[in-house]
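Following: one structure in structure tokens, then a few remarks.
As you look at this complex, bear in mind that one protein chain is not there, while each of the others sits in place.
Every chain is named by a letter (A and B) in the order it is written, and numbering of its residues begins at 1.
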Amino acid sequence: MNNLRGILVVGETEGGKLNPITHELLGGARELVKIIEEEASLLLMGEELAPVAQEGISFGADKIFIVESPLYRDYNPDSYAHLICGVCKKANPRLCLMGHTDLGREAAPRVSARLGAGICMDCVELRVDSSKQSFVQTRPVFGGKAMAEITSLPGNIQIDTVRRKSMSPISPSVDRKGEIVDLTNEIDPPMIRAKLVNQRRQESEGIDLEKAKVIVAGGGGIGNREGFERIKELAQLLGGAVGTTRVPVDEGWVPHSLEIGQTGKIVSPDLYVAVGISGATQHVTGILGSKYIIAINKDPDANIFKVSNLGVAADYKEVLPRVIESLKTLIQ
Amino acid sequence: MDRFDAIVVGAGPAGCASALVMAKAGLKVLVFERGKYVGAKNMWGGAFFGPQINYLFPNFWEEAPVERLVTRHVISFLTGKGSVSVDFKSTDFGIPPYNGFILLRAKFDLWMAKQVEKAGAILATGLKVDDLLVEGEKVKGVKIGKEEFHSDVVILAEGANSLLTQKAGLRKEFSSEDIKQGVKEVIQLSRKTIEERFNLKGNEGVAMEFVGLCTRGLPGGGFLYTNKESLSLGVVAQLSDLIKNRVKTLDLLEEFKTHPEIGKLIEGGQTVEYSAHLIPVAGLGMIPRLYRDGLLVTGDAGALLLGTGLILEGANFAIASGMAAAETVKMAKEREDFSQRTLSHYQQILKESFVLQDLETFKKAPKFLKNARIYHLYPELIVEMAEKIFRNNGEPRKGTFRMVREVLKGRISIWQLFSDVMKARKAI
Partner (left out) sequence: MEIIVCIKQILDPDLPPAKFMVDKERNKVIPPEGIPFVINPYDALAVEAALKIKDEKGGKITVITIGDKSTEDIVRKALAMGADEGLIISDTIFEESDSFAVGYILAQGIKKIGRYDLILCGRQAADWDNGVVGSVVAEYLGIPIVTRAKDVKVVNGRVNVERVTTDGFETFELELPALITVSSELGQARLPSGWGIIKAASKEIPIWSGKEIETDISKVGKKASRNQLMRLIIPSYERRCEFITGEDLHEISAKLTSKLMERRIHE
């Protein structure tokens, strides 16, 4: 594939708006196109895309590819992979960026397999190498124990999924101009072999983890479902969200949508309170963006203290009830 | 394949040695190890002494993951004020067959287990044997959960905790008097730092033993072994004393690490491993019956190890007893008789080998080693003596004997000292 040009961002929308990850990707793409002096484009699929397209332009897209069809209203592994492939073939980008989201995790490998593209999953840093011919990706490997720096092949399309919160959006401007290209009729209808028969959202109470300014997270040390009531109480008092590690999810104390880490959510609150969490790298990799970390763990040698600003080496059962009581009186 | 000639419980040195010898003789051998993998749970100080290992694995140092050779022994008496060391270096120790090997159990056990598998034994890890299958008087196999495994003979090589040995009615519950507890840390340091700090070249290594302050004067001691790129540092103390004085071995180890003499040896290192283990060292008196119909007991499970105080030897005893058990099973197989009568041959082999002979020689050691003066008073006396001898404050120095008298005055009678020395001569 020759004549590769520009960077294509695969957009994700919800409720007629771009998802934060798409803002971030557009911001990242802008940084890169500054150097390679090419365009950043955005792919949007689904229905009623005009207002979203404007949002995309204001967040930094030079060009919007639109595929407007009910076929793409909901995510489907077959139709999305097919569509992204089709658009890549038309747009011929050097680099195709997706979020390391449900969509990206599944679509990126398939698209790259079909296109013969290079691929890097879960990138946290991305730059153009000095020759301006390839990209240099940094991604955590071995559960966050190491970082790998990987370069793409010059002259070959590269597909990357990018971890939440590793790129910054630009401040949006309605004055930005962009071109809208409608590809709806240029893409063959997809062949769908995986049929969605049921969809369930997990009830997430309260604040969205990825947006929360304060998170109180409980780990395996909490011991049981009841213990998480303390965690919820503290989170409420602090105006924050509840998070967790893999262990309580595996034990069935809390739903998996609260899991933070490599395979869960990536968070970056101002305050992260880790209670009964050992600090395994797979978890820690998801909280590194936190401004201030407080850890409560009865084992003074627990790894979590290594990444914390403030530590309490004690049994949470002794400490939390007291803290919650005092907070209650102080706040009321 | 629903019956085995022998089932071995535990893949430590004793279990591996017996399984290897039996498998090489063509017997169908099954080894159970409760650790997730062999060596996962095992620990020791760090050195293997004597030639047994060479009988089992000829020229084993060429293949096995040996950390270093013991080319230097240091014995130090520690007090709050200072230390006196006896430093023994022999060039002979650096020539094959070497006198001592420093090994890390995790690596070494795994290597041994591979040899066992290569010899044709089946190794099943992650499985804890729950019970023996007994019919009448005869042991017929083992039980894990609901599963049963049948064999002509079972070899218990389950280490110090020896619950099955107890269940088999061969030993009573150990008292805390008979048990020591050891804790150990592996402290990572660069190869270069270790070689500079301990004055070592190539594969040379040092085994250090410490007596005195490292156990707050309780009977026991400290040890340090140089690995390739780490140090093994630990303390051993009598369980009963730990309980009586409400001391944790972990705290002893932490204190030990802060002693200036130790501090400078481990400076800059990072602790990468921590473990604790029991040691049954009460000498001959503690050894249970080692056999019954269809059953043999080896290694630590049979309390077959030697703690002369200065050196803890267990792995060589474990290997020797494992080999002896295997030889006995080979003979029993020929006779197709696995009753006590044939299996008693095991005791005979042990008696003729160093295993029981050494234990006989040092049979008074355990009692002698409980003498609190060794750990408390004597290190102090020795260090003070040394200080007096070496201190030159410009005044004419007193004769040695007068110095000795001054140091001893009011703390121990000459007679007591003499009697301890005599006991020591007999015991160690």
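Basically, a contact is a pair of C-beta atoms (placed from the backbone, for glycine too) under 8 Å apart; a residue touches a chain by one contact, two chains touch by 3 or more.
Here the structure is a predicted model, which is why all the values come from computation and not from measurement.
Note that the undisplayed chain, when the full complex is considered, contacts A, B. Screening A:3, A:185 or A:199 against the full complex identifies A:199 as the residue touching the chain left out.
Take subunit A: the residues that touch the chain left off the picture are 77-78, 101-102, 105-106, 109-110, 112-114, 116-122, 136, 139-143, 145-153, 156, 193-202, 204, 213-214, 237-240, 246, 249-250, 256-257, 262-263, 265, 270-271, 273, 280-282, 284, 288, 292-296, 300, 303, 305-314, 318-319, 322-323, 326-327, 330.
Mapped onto subunit B, the interface with the missing chain covers residues 1, 30, 32, 37, 39, 65, 104-108, 110, 122-127, 144, 147, 149, 188, 270-272.
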